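What you see is the complex with one protein chain gone and the rest in place.
Let's turn to chain A:
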């Protein structure tokens, strides 16, 4: 092929070649020309060639002109004295093989169009090969799937070199089909299991790709026969593993376990934990197998621990997990950053759940309340609006803790008996203390916070305040709300007249800043 031929010409030339090959077996050598274009550097030529290959081998697969069975080596067959047809078929199968390999390489092509085209062509081959299997069925009704080819695809997707999120999102639509999903899970678990083989350091891109692929696998929620297949079958057999959701679950579980077995980077770990409760745990055949991962994550500390809480909660709640010192660890999780992390809402939602039991000992609840109140001294207003009702709810649920806000005839103390550094809530002497922090927060600059903190001045009302609507409140929402609020009277004005930009002399701005 000449390099200077225009794209239209190239397409026409390739079209001629394809037709020639398809028309007579004598022209078979033209396949080499097509494959040569596939190696080209030019993006458009590659695309044309991919199209041509797709048409050519698609037709050949449909016609059954490729060799079926375990492939003998090329030289052996060509030199051997076999029938010409057989030789042709073996030879063509080898060309097909090389074409698929090249397409697999093209999945790493810098251009996204090429990648996408290669992916769709490969998937087309998968479909055709599934319909016209290239191996002999061992018995009647044997389920055959082009495992090798599909592994090539998955391997290409889980590239350790670069981020393949776009391609993966393209691939996601194939995952709608039950068979593709099943085999993807199998292939992915193999690939992931072999990820660290021989490599000390696995690049972050691989983990990201793997997570992307794994997280896009979602099993159907309800039981039922799986019938949406990518590869068309005339009839489905009950003996196939693909049709059973149980098998899918097993594959799913294996895939995730193999993935989580590795030492994941923190960021990926967080991502996994975020979707854990919602899209992983419900689909596992044995959810309790996640316990190792979750406890490890819970021990890491910080935001990861907060996230691991959710999964742990499901295990404790639904799967009878016994977790020693759970509350102690939860208590340990409370540090000033709790109010500033992204997962604040989720954490407090869970904390509310954990502390909703009325069978908790009073010392524990008091320690939590005191700790939260202490932390509230550094919290921003949006967090305060949530945590103050939270504390009040704790006091409402556990009347024994009301001494924290109401201790008549108590002795006046020199210092707060509460020990903030103590890790064990039982030893923290929270019950002997009072919530002076809330009293301090009554002086908070934001009126709503101040009002919320003043709730402890009166005897607490009986019904709890639902904190669910307060969990997701952001400062910007409060800001907008304040802006929209209309005062009953006209806008009050400052009566001390302005002097200048920095204000009066005793103002801090004037003391510490100059205009020039």
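Methods note: a contact is a pair of C-beta atoms (placed from the backbone, for glycine too) under 8 Å apart; a residue touches a chain by one contact, two chains touch by 3 or more; residues count from 1.
Operating definition for what follows: contacts and distances are computed from a predicted model.
You can't see one chain of this complex, but its UniProt record names it "NOP14 nucleolar protein", from the set "Cytochrome c oxidase subunit", "Large ribosomal subunit protein bL17m", "NOP14 nucleolar protein" or "Rab proteins geranylgeranyltransferase component A". Contact with the undisplayed chain is limited, among A:201, A:322 or A:414, to A:414. Screening A:138, A:221 or A:485 for touch with the missing chain picks out A:485. By the touch rule set out above, chain A reaches the unshown chain at residues 335-337, 339-340, 342, 374, 376-381, 384, 404-408, 410-416, 420, 434-437, 439-441, 443-447, 450, 456-459, 475-476, 478-480, 482-483, 485-495, 497-503, 506-509, 511-516.
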